[in-house]
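These notes are about the structure you will find just below.
FYI, not all chains are in this one, though none of them got moved.
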C-alpha cells in the first residue's frame, strides 16, 4: 500500500478540512545561540516572525511588521525592553504592545502587533502554533536533556531547505541512503546499510526505527573521532515526532556489548533534528549533534560537528534536487522498497494531524 | 481617517475608471547628462522607451521595438540623424519613421514606431504621458531654474526602486524618518526630527510641508559642508507635485535669521526629486542636489552629492524592504501617527488624478 506525501505542486492532498502542517504543536524556532544582540527574522509555518531576546534575557516572538507603515521589525534595533522600528522609531515590548511613538504623547489604541507563545529550554527556542490564534499550548515545550545533562558536548546549525518538510522526514527516517549519499563522512559500505537489521514500531504520534549493523567497517567520521580497533557493532535509533526527530547512533568494538542495552559504552552521536516548515514548499532544519568524548573533547566535537554539517549539506543537495524533479514530473507513481517502512508510518501520522480538529 | 495607497498586490484600489498612475503629466525621463553617444532604454509608466540624442543635440523618445523583428532599438547604435537597429540595420529618425532598409529601395509603408513628446529643460529630460495617445501636452514641461540660474552648483543620480512610486512619496513627505534611517548623514538627533514645528498646506495638486527645527545640533553633512559655529536653526520645505518633489533644506546659526524669509542666508541644499513610475510595482528616482558653496565649491559639492547618494541608498533599502513586507502580509490596517499629514494629503491628490477624465 502506498502512502502519499502532501507535496505542493506534485501531489497536493489538501482538502477543505486539512491544514498544510500539523497544528497544536511546539516547533523549534531557533537555537538559543542565534538570539544575541540582533533581532532574528524567520518565517515559520507561513508566519513572518521576528524573534528577539530582551535586556533581561527573555525571548519573545512577534509578527514581523510594524503597525505604522509595515516595515519588518526585524530590520530595526533592540532597545532595552523591546524592539524599535527602523523607519519612524516606534517601540514595542515583548507582548507586541507599542510603548512609544516618538514625537507624540498618546499611543494610538490600535498600535500593537501579534505575539506568539515561545519557550526556551535546553538550548532550543520553541514556538507554539495552535489550531487557531486562540488555542493556547496544552503542555510545556519538549525537554531535551542531552543538551543540559552534562554527559555530552554538542554543537549545531540551521539550514534552509527549498523543499517541503516531509521530504526531510523521509530522508531522516530511512538511513539506508547513507551508503550512497554520505560516502565521504558517516556512510561507509552501501551493502552494510541496505542489509541492516531493521525494526520499525509506531506508538501514537511517534515512530521508532532501530537498525543494527554488526561487524561492520567504521565510517570515516567514527574513525576520526574515536579509537576503534577494527570492525564495530553499530546502531541507529531513530525516533520521529511530528515536529522533530532524534537520531541516536554509535558503535562499540564488534562483539563486545549488547546493542539493546541503553547503558552500552563506545562512541555515541546523539542528533536532534527540528524540522520546521517555513512555507508549504520550504523548511528550516535546525539540528544539533552531541557526543561523548573519550579524549580531546573540543577536537572531537569540532570533528563531529564539521562532518555532520558536511553530511547535512549533502542531504540538502539531494532533497532539493529531488523536489525540483518532483515538480518537473508532477504526480507520478512511486515504487516503494523495503527501507521505506518508517517513512510511510510517519506520513500516516502527519496526514492524520493535518486534519483540522472540529 | 486613513487614506490607502494603491499598492499592487497589497491594497489595489484599481477600479474600471482608474489608471495606475496620474496621466496628462510631464514626468522626468532622464538627466540630460545620461544622453551622450549611446541610446538609453528606460521603461516609463509601463512603456518601454528608448531615449537618444541625435547629432544635432535634439533628444527623442521612441517605442523601444524595431518594427521588423521586435529587437529593442536601444541595443542598436546612434547614426547621425537617427537610431539603427542592431539586427538587420533598419534606421529610424526621431519621429519614429524608418528612413532606411538596408538592401532594398522601397521603405514599407508601415515601417515606423511610436514616438513620445519630450522636452529638455534645465538639465532634465521630461516626457509627456497623456490620457491617451492622442492627448498632446497642455503646457510646456516644468522649469527648474535652480539648475540654470548660476546661484547653485549641483549634481545628481538615478536610482531604480523595486517598489511602487507612492511609497517614495510617503518617504519624502515625512522627513521625521531622518533620525532613524539617516543617522550617519543628514539625520542627527531623532528627537529633534520627531518634535519639529510642522505645518502642512495643500493647494490644488500641490502639498507643502514646512518644518522648523530651532536651536538644534547640525547633522554630519551640514558640518562637513559649512562652517557652522554651534547650534543652528534648521528648515525643511517640501513641495509635492504629482510627478516630482522639491525639498529645500538648510540652516543658519541659531537665532541669527528669520526662517520664513526666502532671502535668508546660511547653508542651503535644494533637492529635486523626480519620481517616475516604471511599472505599477517599480519606479525610477531621478534626483539632483544643489548647494551654495561659501568656499571650496567643488569640494563642498562632492561632499553634498556623495552624502546625498548615501542617504538615498539608505531610503531605497528601507522602502524596498517595506514593500516586500507589504506583499508578504497583504492588505492589513496601518496605524497613522502625527507625522503622516503631508503624505496623506499627497495620497488624496494621486487618488483624484488616477481617475480617468471622461
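Each chain carries a letter (A and B) given by its place in the written order, and its residues are counted from 1.
As a working rule, a contact is a pair of C-beta atoms (placed from the backbone, for glycine too) under 8 Å apart; a residue touches a chain by one contact, two chains touch by 3 or more.
Predicted, not measured: the structure shown is a model, and the values here were computed from it.
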Homomeric complex, total chain copies (2 given): 3
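In the analysis below, only the chains that are shown with their structure count from here on.
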Subunit B partner contacts - residues on subunit A that touch it in the complex: 48, 64-65, 67-72, 75, 84-90, 101-104, 108, 110-111
Touch list for subunit B against partner subunit A, complex: 170, 174, 176-177, 179-181, 190-191, 193-195, 318, 321-322, 325-326, 328-329, 332-339
